[in-house]
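Written out below as structure tokens is the structure these notes cover.
With one protein chain removed, the remaining protein chains of the complex are shown where they sit.
Chain naming follows the written order as A and B, and within any one chain the residues start at number 1.
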Amino acid sequence: MVGSLAAIGAGLAAIGAGIGIGQIGKGATEGIARQPEAANDIRSAMIIAAAFVEAVALFAVVVSFLGLNSGGAA
Amino acid sequence: MRQKGLKSLLVLAFSLFLVLKGTIIFAQEGGHNSPAHNTEKKFNITETILEHVSDSYGWHLWGHTSISLPVMLYTDKGFEVFSSKNLADEHHNPVAYQGKNTYMVNHHTGKVEIVNADGTPNHEEKLYDFSITKNVASLMVSVLVIMFMFLAVARAYKKTGVTSAPKGLQSFLEPVILFVRDDIAKPNIGAKYAKYMPFLLSIFFFVWINNMLGLVPFFPGGANLSGNIAFTMVLAVIVFIVVNVSGNKNYWGHIFWMPGVPVPMKIFLAPIELMGVFTKPISLMIRLFANITAGHILVLALICLVFVFKSMAIAPVSVAFAGFIYLIELLVAFLQAFIFTMLTALYIGMAVEEHHHAEGAHH
Partner (left out) sequence: MIFLELNPLVKPDLGLVVWMTVTFLVVLFVLRKFAWKPILSAIKTREDNINDAIAQAEKVKIEMAQLKNDNEALLVKAREERAALIKEAKETKDKMIAAAKEEAKVQAGKIIADASASIQQQKMAALTDLKNQIGKLVIETSEKVLRKELSNKAEQESYIKTLASEVKLN
């Protein structure tokens, strides 16, 4: 039971992260298309922002994983 | 041409890693499911993965071979050291060891506990565990690697001086050092960057090399050290200390008495800003821990699909996926080291910055 809830939590986190990273990629490609000469700066900013979003998603994944484990261990 | 060769070499190396990683888990499963152990035991994916990302008292090499590491315990009865092979039988089942107390590894936490004569855990007695666990051993390996690399590079600089072009390891590390200096320290800290360079470089390479070692699936890698909360916590605490010790009047002014806002706002903002002082290092801690652990779990989970489906047909798919994740993990290993260092530099930069624009806003 807890395991299923954890899986749902992980899935929700993945949705959030997916939307977030999609937005970042959209912004970055638009930025690069508008200003190709700033491509390198935009790319590094994009990677950093993506890492932040991913980290937030991973917090959620870890929390749901903890739920999974405590359920399994208990 | 040369780059292409390097690329294919990398691909080959990682395919090898993956095959070996798979083999190791397979071999271990074999161990678990051997008739002497328990043939009826169901394969538990969560337990297997957790076992791989957690710390342990011995360092598993392959099959039934593992390195026994010293267990060092401090109790009310004094300090004692014994080999970890005393804590498990040949099938990795925990057994009791009679030292100054009776010790046994708890099956769920994986930690040594003092047990009573009947085998029940005794939580009354104090127990401080300073064992050289797999993670501590891995930490030492990484320290040796780091020391060897950088002392050799420093020697190369001393020997060849600055007149000749960098060679070998030196030429590989110099751009990275310059990257840390020019893309991390300078833009985030500003003029005072030079003072913090040794700290930032140490953090960066410490995290990066431990991340990479964690990705190596066989000895002397494979410990999930940089995905261990203790590792990231210590780094975060050190960052917290460095940031707050180097904080100037401006920094503290911004925390306790935010300039440029009305007084009620100042009072309202102070606790929030004060909380920010602590949440910054905590986010550093969680971010690194979660990223590295999640990466390991992902790779292991994909490999474990083979055992979940109990079919070798799924193997190519799961290995292909795991390989893909592995390549991403290589990027993540660098990226997380970069982000950890960059945020550290950013926090230091906020602590040492002189806020001229804020005064302008105030008037």
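Convention: a residue touches a chain if its C-beta (ideal position, glycine included) is under 8 Å from a C-beta of that chain, and two chains touch if they have at least 3 such contacts.
In this text, all values refer to a predicted model and were calculated from it rather than measured experimentally.
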Of the candidates B:His123, B:Lys158 or B:Lys249, the residue in contact with the absent chain is B:Lys158
Residue of B:Ser66, B:Ser84 or B:Asn135 touching the missing chain in the full complex: B:Asn135
Hidden-chain contact residue, picked from the options B:Met197, B:Ala270, B:Leu305 or B:Ile328: B:Met197
Applying the definition given at the start, please give the residues of subunit B touching the unseen chain. 50, 53-55, 72, 108-111, 128-133, 135-136, 139-140, 143, 146-147, 150-151, 153-154, 157-158, 161-163, 174, 177-178, 181, 194, 197-199, 201-202, 206, 228-231, 233-235, 238, 289, 293
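Simple rule for what comes next: only the chains that are shown with their structure count from here on.
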Taking the mean of the C-alpha atoms as each chain's centre, how many Å separate subunit A from subunit B? 20
Within the complex, which stretch of subunit B touches subunit A? 44, 46-47, 50, 108, 183, 283, 286-287, 289-291, 293-294, 297, 335-336, 339, 342
Touching residues of subunit A toward subunit B in the complex: what are they? 44, 47-48, 51-52, 54-55, 58-59, 61-62, 65, 68-69, 72-73
